[in-house]
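Omission of a single protein chain aside, the complex is shown with its protein chains in their original locations.
Entry: chain A
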Amino acid sequence: MSTKVISLVSIGAHPSSGRARRAEQDARAVELGLQLAGDNLQVVHAGDPREEALRGYLGMGLDHLDVLEQPAGADVLGVLGDYLRDAGAQLVLAGSQAETGEGSGMLPFLLAEKLGWPLVVGLAEVESIENGTAQVLQALPRGQRRRLKVRLPLLATVDNAAPKPRQSAFGPARRGVLAARTAEVVDDPLLAKDALQPARPRPKRLKVIKAKSGADRMKAATAKASGGGGKVLKDVSAQEGAEAILKLLVEEGVLR
C-alpha cells in the first residue's frame, strides 16, 4: 500500500499539571498513521522546532518530524494546506482539538474546506484503501460505528475511539530529528482584533427521569438521545431532499 499518510501534531498539555507533552488525540493520529503506513508515515507540526515536547512523538518510533517554523499566534492554515498539497498527501490524520493555544477544533474543518477534500470526523479505523477510495469506520456515540467509503485525498480527525497511542520511548525520542523548515508566516487577523478567553462549559440540560422501576431507569439511561422534532423523509427526489435540509439549516441558524 503506497498511500501517502501524513499525521498532524500539536503541543499538548497535561490536564492536571498543564505541563507540555504530546497531545493525547494527536498521538492517536500518529498511532493510526504508524499502523497504516509504518516507516513511511510523515508527521508534521507547525510551530516552534525547539519545543522538546515534540520528542514525545519521535519516541513512538519516528526518525524525523517536519516542523514548519511558525511563531506563536500565526495562522497556520495556509502553510499547512500548501505543505499537504505539495507533499501529495492522500490521507491526513489529525486530533480533533488541540490541548493548547486556541484549541477551537476548527483547523481540520478549515483545512478540508481550503483543500476541497472530504473530512471524516471521529475516525476509528481504516479498513481498506483501494483504487483511490478508503473504506473507514467512523465512531458515533454509544459505541456505534458507521462504515463509510470516501475518495482520497481525505482528511480525518481522530478522538478517543481511535487506537491508544503506543508508549513513547526515550531512545528513539532522543535520536529522532526535529527537521525545521522555514515557511511563510501569516498573521492571524482574528487574534489581532479579538481577545481570547477560556470557553465556559455549556450548562447541561437537566434530565428528569420519571422511571419507576429499575428496568425503566436502565432504558432511560441507555436510550438514544433524541430530539423532539424532525421528520423522516422517504422516497423524495434529490432536489426535495436538498431543499428540506437547506430549510432546516436556515431555521437552526447555521446558514444565513
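Please note the rule applied: a contact is a pair of C-beta atoms (placed from the backbone, for glycine too) under 8 Å apart; a residue touches a chain by one contact, two chains touch by 3 or more; residues count from 1.
The rule we apply is simple: contacts and distances are computed from a predicted model.
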item: Among "Fe-S oxidoreductase", "Carbon monoxide dehydrogenase large chain", "Aspartate carbamoyltransferase" or "His-Xaa-Ser system protein HxsD", UniProt-listed name of the chain not shown; value: "Fe-S oxidoreductase"
item: Touch criterion as defined above, residue of A:Q25, A:Q42, A:Q138 or A:S168 at the omitted chain; value: A:S168
item: Contacting the left-out chain in the complete assembly, out of A:S16, A:Q197 or A:S213; value: A:S16
item: Absent chain, residues of chain A that touch it; value: 14, 16-17, 19, 21, 59-61, 166-172, 174-175
